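What follows is a single structure, written as structure tokens, with notes after it.
All protein chains but one are shown at their positions in the complex.
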Amino acid sequence: MTELHVYEPNADDLAYTFGGRPAVRTVRPGDALRVYTEDCFGGKVTGFGTLPTQVCQFPFLNPVTGPFHVEGAEPGDTLALHFARIEPARDWAVSSTFPHFGALTSTSHTATLQPPLEERVWVYELSRENGTVRYRARNSDFVVDLPMEPMHGTVGVAPGAFEARMTITPDAHGGNMDTPELRAGVTVYFGVNVAGALFALGDGHARQGHGEVSGVAVEAAMHTTLVVELLKGVPTPWPRLESDEFLMSTGSARPLEDAYRISQHDLVTWVAGLTGLDELDAYQLVSQAGEAPVGNVCDTNYTMVAKVAKRYLRGAEAYEGVHRRLREMAAAL
Amino acid sequence: MTELHVYEPNADDLAYTFGGRPAVRTVRPGDALRVYTEDCFGGKVTGFGTLPTQVCQFPFLNPVTGPFHVEGAEPGDTLALHFARIEPARDWAVSSTFPHFGALTSTSHTATLQPPLEERVWVYELSRENGTVRYRARNSDFVVDLPMEPMHGTVGVAPGAFEARMTITPDAHGGNMDTPELRAGVTVYFGVNVAGALFALGDGHARQGHGEVSGVAVEAAMHTTLVVELLKGVPTPWPRLESDEFLMSTGSARPLEDAYRISQHDLVTWVAGLTGLDELDAYQLVSQAGEAPVGNVCDTNYTMVAKVAKRYLRGAEAYEGVHRRLREMAAAL
Amino acid sequence: MTELHVYEPNADDLAYTFGGRPAVRTVRPGDALRVYTEDCFGGKVTGFGTLPTQVCQFPFLNPVTGPFHVEGAEPGDTLALHFARIEPARDWAVSSTFPHFGALTSTSHTATLQPPLEERVWVYELSRENGTVRYRARNSDFVVDLPMEPMHGTVGVAPGAFEARMTITPDAHGGNMDTPELRAGVTVYFGVNVAGALFALGDGHARQGHGEVSGVAVEAAMHTTLVVELLKGVPTPWPRLESDEFLMSTGSARPLEDAYRISQHDLVTWVAGLTGLDELDAYQLVSQAGEAPVGNVCDTNYTMVAKVAKRYLRGAEAYEGVHRRLREMAAAL
Partner (left out) sequence: MTELHVYEPNADDLAYTFGGRPAVRTVRPGDALRVYTEDCFGGKVTGFGTLPTQVCQFPFLNPVTGPFHVEGAEPGDTLALHFARIEPARDWAVSSTFPHFGALTSTSHTATLQPPLEERVWVYELSRENGTVRYRARNSDFVVDLPMEPMHGTVGVAPGAFEARMTITPDAHGGNMDTPELRAGVTVYFGVNVAGALFALGDGHARQGHGEVSGVAVEAAMHTTLVVELLKGVPTPWPRLESDEFLMSTGSARPLEDAYRISQHDLVTWVAGLTGLDELDAYQLVSQAGEAPVGNVCDTNYTMVAKVAKRYLRGAEAYEGVHRRLREMAAAL
């Protein structure tokens, strides 16, 4: 029997790093978890007048719910998190520009002498019935509905090497990867770096474009249900995702081509391992069959995803079929 | 009445630069053109024993067919090329690794002291009936069919500033963008830099993964039919594409985030112009609705595409509907 | 009177992160400190047969001595560390290649399918009398003496935002900047992020080329003496250095141009503040008078230094002349 833990944090319970925090709960492999996650602004940006820089204070941005201790998890294992449901908790969501943050502005790192772009807030109406988020222009009467496609921008485990990392940074431990691929129905795999794995999640998006070009998606608090599993003695070098149809590897780095290289390198070697292809043959197959959805091109590291359809792998099964089993457990919840 | 020009080059007629070459033919706006294009190896790699470095000689790589002079085209105009058909000319295609070329190897620019990867050729069987290309591993008996999705890696016009550029380089004049978005049914727009525009095309791919990670796609000679149009006095800063459903901008640069920035910047300002949204409102819309398919992460510049569905633009029509008109002309061919 | 603290850590006292560790000692502003620092291999690489990957274990690399708590230091202050003496503790030092680390090899992030370069150790003889380090080739009889120029690769404070970072990473808190500018006679300034500042240092180099191209310098344990000072209520955004003749800013990021941008941006705005030049006039002055010594092009972030001679600033004095005062205190030690 799957045990379902329900956890709703108070504002004081939210975490702003991966690593460096004690667990808020312990769960067992096979357990399910239903959590509330706040939006990236801690719920403080609620309308046009609540500019992020006025209502939020660094480093209290991009809070995550957790961390959760997974019984028996040790370095060298792989944690599997299957996302059963990701549902917006409110009927609205927000986006904004943020000074010197985003892809089409200079930033603290791509530093220029130019002043920042105007800070502006957009409010989206979410319609569960229609499955839409409604964009409204601020300076004209343009309105359009976009599909609601809920996802989590930030999921990860405690990093290794005694590190604690801001939740806005994606890296080998996961974190703020900001990929729309991280949606319901998907299993995410993380290499475990510390005892208990200490995973956490947050930064829900009602939807997001590729690369999150302005730096801010349609930010939404979420009710999310996931199933937790542990693969003992199985390493995972970078976060991986699996859906019913695809295997995916991620890479998070700068410049963006290194994020691409990491993700493609992991996918090529993973495919080689699963299929018995030698590395060059796998390189060739991925080169023709592979996809490369952009995650984010705005965070402290950029994220790319490397993706290949399972149907091209002739029955190869990743992680001994755990995705399929978790999918079934999720359906039974 | 659309005039259809048919042009099949001899080996000596092939070009290896954009710019610096006289036109092979003159066409008029509204004309159609049916051309043969050789594969990136000039057709010389035909089997496992014909290694690219042995049968090809730099700079005689990636030949293009053309250039074609478009009557009346002048700097400041936009050339529109609508791809009606792209059909493999042979029932086989090839791919390979190429020493110190590709994303998962050091290169002449990402220079390391490591020796190159093994140079290896793969031969694909193309099936027009099944619409497939057949991958066969070289070092095991793994075989899988992938969908045939013909495209041109290389299309462009003569660059400005008196330049002539190798066909393997993508830049503001087009060139070797290597994006799978450049398929039949699509209109490509180029800013004209010199009298006559002098466009050329080549580097057909029976299919290609995202980023062309190994540096070489499923390389195929093509029979391609396109319709040529000219928009007088309309500038286009970077190559753009339009399909029935999407508007697309491209950017080609290094590092990869600059290719992303260029393409997203062009799409945001283009969308602003088409919809009347102010720039920040357009930035926000593209940020949530936009896509960012990777072109290449292996060539001398990397290419990204920025893409937005027309249905989110509330009836805005690009270039006064020329894509629709060319689509109809193509259907009538 | 300057109090001189002497601190020599045991192996168990060494730290491998900035942040996340309790202080080993408390010092007061105005105090001097004499410490021993181990080399980047923890002293375990002692000859040709002791390959780093065999005798060292990740993450126990690049140990630092500290952290030291500075009484009264609070976020928003600036910590000044003046390096009075940096003296190799042994008459030998080592260097090596390290698999998939360095600028002329693929790495975990610039990931390729190529095998690593050979792992090889070089041993240098240090001559205090001659002020030289002796390079001996491994595969020929080539021998040459290079000037000894002792420096610390790694100095920093605890980062903000509740982070703990591996000592091999340079960032806004300092860390593994690996710049030869960090030598005796120089004052380093860090913005304080946590109560007590919690500074630490290590990774002594008997000398280093620009960029540390192989990833490993002439690694040496050091006896180092420094004077500690605190500037209350004075922020410092990125580590800065001051010698008798130069003001310097640093930036650590990827790609390398962002490290350059950060450091030049900080120098331009700093110079503007010190001289009363407006930002564009300061930009112009630095553009013609500035230098840009490369720090490292091998670590997890790359480091650039931006540097301008004080004599071009017409008497402007940084941090109210604290460098001059610390220089005098150091001379009196």
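What to note about this one:
Letters A, B and C mark the chains in the order given here, with residues in each chain numbered from 1 onward.
What we mean here is this: contacts are C-beta pairs under 8 Å (C-beta built on N, C-alpha and C of every residue); 3 or more make two chains touch, one makes a residue touch a chain.
Note that the structure is predicted; figures quoted are calculated from it, not measured.
Within the set B:Ala23, B:Met166 or B:Met329, the residue that contacts the chain not displayed is B:Met166. The chain omitted from view is touched by exactly one of C:His69, C:His152, C:His173 or C:Arg207, namely C:Arg207. In the complete complex, the residue from C:Phe68, C:Phe162, C:Trp270 or C:Tyr302 that touches the missing chain is C:Tyr302.
Those residues of chain A that touch the chain absent from the view are 104-106, 110-117, 255. Seen across the whole complex, the unshown chain contacts chain B at 16-17, 19-20, 58-59, 108-113, 160-166, 251, 253-255, 258, 261-262, 264-266, 268, 279-280, 283. What chain C contributes to its contact with the hidden chain is residues 95, 97, 103-104, 117-118, 120, 122, 133, 135, 137-140, 142, 144, 146, 207-218, 254-257, 260-261, 264-265, 268, 275-278, 280-281, 283-294, 297, 302, 304, 312-314.
Quick note on the criterion: only the chains that are shown with their structure count from here on.
If each chain is reduced to the centroid of its CA atoms, chain A and chain B end up 33 Å from each other. Chain C has its Cα centroid 35 Å from the Cα centroid of chain A. Each chain gets a centre from the mean of its Cα atoms; for chain B and chain C, those two points are 47 Å apart. For chain B, residues touching at least two other chains, in rising order: 104, 117, 255.
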